[in-house]
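The complex is shown incomplete by one protein chain, all other protein chains being positioned as in the whole.
Chains: A, B and C, in written order; residue numbering restarts at 1 for each.
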Amino acid sequence: MTTATRRTGSRIAAVGKSTFLILVGLYFVVPMLAMARFAFQNVPTALLTPEKIFTGWSAAGLWTAVTDPQVLSATRTSLLLVVFAIIVNLALLLPLAIVTEVRAPRLRPVLTAVTLLPWVIPPIALVVGVAATFRATVPWFLASNFSLVPFYALWAMPFTYRALDAGLQAIGARTLYEAARSMGASLGTVVFRVLLPNMRAAVVAAGGLTAAMVLGEFAFASLLLKTTLPTVMVDYQRGDPRGGLALALFVMVLTAVALGLVVRTLRRRGMSISTTGL
Amino acid sequence: MTTATRRTGSRIAAVGKSTFLILVGLYFVVPMLAMARFAFQNVPTALLTPEKIFTGWSAAGLWTAVTDPQVLSATRTSLLLVVFAIIVNLALLLPLAIVTEVRAPRLRPVLTAVTLLPWVIPPIALVVGVAATFRATVPWFLASNFSLVPFYALWAMPFTYRALDAGLQAIGARTLYEAARSMGASLGTVVFRVLLPNMRAAVVAAGGLTAAMVLGEFAFASLLLKTTLPTVMVDYQRGDPRGGLALALFVMVLTAVALGLVVRTLRRRGMSISTTGL
Amino acid sequence: MAAVEMTGIEKSFGPSVALADFSVSIGSGELVCLLGPSGCGKTTALRILAGFERPDRGTVVVGGKDVSDDPPERRRFGMVFQDYSLFPNLTARQNIEFGLKVQKRPATERAEVVERMVAVTALDAHADKYPHQMSGGQKQRVALARAIATSPRVLLLDEPLSALDAKVRETLRDEIRRLQQEIGVTTVFVTHDQHEALAVADRVGVMSNGRLEQLAPPRELYLNPANAFVAGFIGTVNRVDAVGQSDGRWRVLGRVLAGSRPGHEGVEEVAAVRPEQVAVDPDGPATVVGVSFLGPITRVTVDDPQVGQVLADVISADAADLRPGGAVRVRLRDDVEHVVLIGRSA
Partner (left out) sequence: MAAVEMTGIEKSFGPSVALADFSVSIGSGELVCLLGPSGCGKTTALRILAGFERPDRGTVVVGGKDVSDDPPERRRFGMVFQDYSLFPNLTARQNIEFGLKVQKRPATERAEVVERMVAVTALDAHADKYPHQMSGGQKQRVALARAIATSPRVLLLDEPLSALDAKVRETLRDEIRRLQQEIGVTTVFVTHDQHEALAVADRVGVMSNGRLEQLAPPRELYLNPANAFVAGFIGTVNRVDAVGQSDGRWRVLGRVLAGSRPGHEGVEEVAAVRPEQVAVDPDGPATVVGVSFLGPITRVTVDDPQVGQVLADVISADAADLRPGGAVRVRLRDDVEHVVLIGRSA
């Protein structure tokens, strides 16, 4: 009887876990399936009868969308923006986070608070303000697509800093630094031979999140009249709802798969990505 | 001599700290001052001569903007959206975070990963997809302003969960729970008499961040054709650049001041807000 | 009748076995220590007893009643954790009162019990402080008072002293023991520190890899360890060659004496000899290589050309002229009448 009770107990736990996963599924997967039907199946979406499920599927809309020259050029712009935003952000925050942690730990709360500002001050107010000011004063600055880079770097700062800081805490950077210094290592040696090799996972997490954010950012690009993947996605969708939706789904799945691959590669090399610090 | 050396040492540290604060200031304060000049001073912004600094200041543009009926109505909508987004988010995530932490800690990494999805899947793709699908299937759902609530709740989920989780970790919720249970307390008693009273700071942090995000969100509202404070701010700015910018600055300062007041009130009651977990 | 009876408990977390056929029977008012290295399963055993983990198999009987399926709040236990786990929003007094309130005791009784608890744990000066205003030792005293305020059937202590400074650890250890005897509560105390376990327990259960290796009073555990693991974990031992004699006795460090098993001519075994069973005489073939002052006694490390490295505990007053490098001779003390034989392994 007792064994039966035990089994009931673990069955309840298993049921709890399944329920949780099913709820998560309903919240995320069902809307995506509905979208997929609308995007790729050429029948009225509201009709869900057995005979209608497997007919009329077509990826033609998606093909037209991804081969559209404007979409291709916007994708290129967005990917370049991703690369520059990551570079600017890491160049600014990686040294700042490391030096603060190992040399001035008392400044860490200040840095934490400051890097939160871009979220606390509504970014839309920032972009409206900055755009208006720049347009009136240094209009040439806003002409280039790359004028978006500082905004994106600023906006991704909270993520980047928290990912890097979580990495520094996880490896115990401060005592690693002190151990290496006492053995005669210079600051440069510590950073390049000790800290960075152990922070690859954190750097990748920071970069991945920045990439995902930039690829999904609409407000800045739209207000500064730039053609990026998100803005072109919206434009395209106005003309061809099904094709636009197919494109959106495609980007979503591609981003998720890319991030998944990065995480898996890191796992295989024995690094685990912690997002708890984010 | 040694004393002098010591003094030099701490002077260097002080200089370092000042440099840091000055850089932060340049990064945030100078652009805002430039915006303020453009918004409130009726002289060409590029001219910065001593005699031009104190003349021509006027808040008339701001007054016109904040008394504009459309702006007032959009503000009301945005504030209601803030309240509902916070309620929906806390109602969903507070129980989930608590139960996961105290009863099923092994599910915590799963929850952490799942709540990160709304950032990793580009939200713009989500809104394009969802909007298209809903418009084709259940168009009535998108008619109300409050159709934005689920999007905002979903979008703020990563912040909210991390703030709540950081609070739970900080108070050591799991052993508090076990200590209280072993004394005969029911789950309800533990939650209402032990956990919630010690999580007020985390709940306020979660709510504050959600509020700041909703007040600055442009993409969802614009794509779903809703009139919220951010969209009206952009519209208004097109017609009256100076007035729009003044409005943007006003919202920025107001949000920052409101958050500051909340933090200060909590500090006075002996609670400290940790944003490191975010 | 046993106050607590855990029978045939098994528990695995995924592939790793935390407890394998664990059984223990604890008398009323007894203090039993579960002692072992990290990962030996001692904390899992405590958490199963408390009801926070469900065993895969086996029963937990408390006061004659099977509580295997009772949730923790129905077991009426008191619990103290390594990290204090005081409610941060309540003062010391309110923390102690919490369990009484939950159990809906009348206000006058609550006030009376809280005052008694504050008095027995000597917390008078700190009763109205919040946890963050107290030191670690004070916090743990509040946690103890809170745990016993509800007159629990069993008191469970999970490494209660591990987070404290060495000095506070010893003081609080003695205080816990005194209090436990005063109120006569059946207690299970989990620790990885053998000194703590020996000093505080009526019986100590030594655990390793999810198994209970030996459960016995401190003195017996120390004098008659059941196997090599227990001998090595409790106190310090020298592993010394023992050679069986035709009369069933053993030759150890030059003396012939009885062992925990009869010896046979020529059989070679290992005897566990405690440092305090070894005497150090001046002049001889061995060399002192280390002298550690431990307070009342001094531990001398001797390198013997035949036996190898031997530890000897000498009364500090007698050790004043032992210096590293000195020539000495080690022998088994005259008052040792019997040696414990352990396997060659481990």
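Just so we're on the same page, a residue touches a chain if its C-beta (ideal position, glycine included) is under 8 Å from a C-beta of that chain, and two chains touch if they have at least 3 such contacts.
As the structure is a computational prediction, the values presented were derived from the model and not from experiment.
Trainee: Which of C:E10, C:D70, C:E115 or C:D193 touches the chain that is not shown?
Mentor: Counting the whole complex, the residue in contact with the absent chain is C:D193.
Trainee: May I ask which residue of C:D69, C:E170 or C:D241 touches the chain that does not appear here?
Mentor: Counting the whole complex, the residue in contact with the absent chain is C:E170.
Trainee: Which of these touches the unseen chain: C:F87, C:F233 or C:W250?
Mentor: Touching the chain that is not displayed is residue C:F233.
Trainee: Considering the whole complex rather than only what is displayed, give the residues of chain A touching the chain that is not shown.
Mentor: With respect to the unshown chain, the touching residues of chain A are 171-172, 175-176, 178-186, 189, 193-194, 197-198.
Trainee: In the whole complex, what residues of chain C lie against the chain that is missing from view?
Mentor: Its contact residues with the unshown chain are 37-38, 165-168, 170, 174, 177-178, 181, 192-196, 198-200, 217-219, 222, 233-236, 274-276, 289-290, 292-297, 299, 301, 313, 316-317, 320, 324, 335.
The rule we apply is simple: only the chains that are shown with their structure count from here on.
Trainee: Counting only Cα atoms for the centres, state how far chain B is from chain C in Å.
Mentor: Each chain's C-alpha centroid was found; their separation is 52 Å.
Trainee: What whole-number Å value describes the gap between the mean CA coordinates of chain A and chain B?
Mentor: Roughly 18 Å separates the two chain centres.
Trainee: Of all the residues in chain C, which ones touch at least 2 other chains?
Mentor: none
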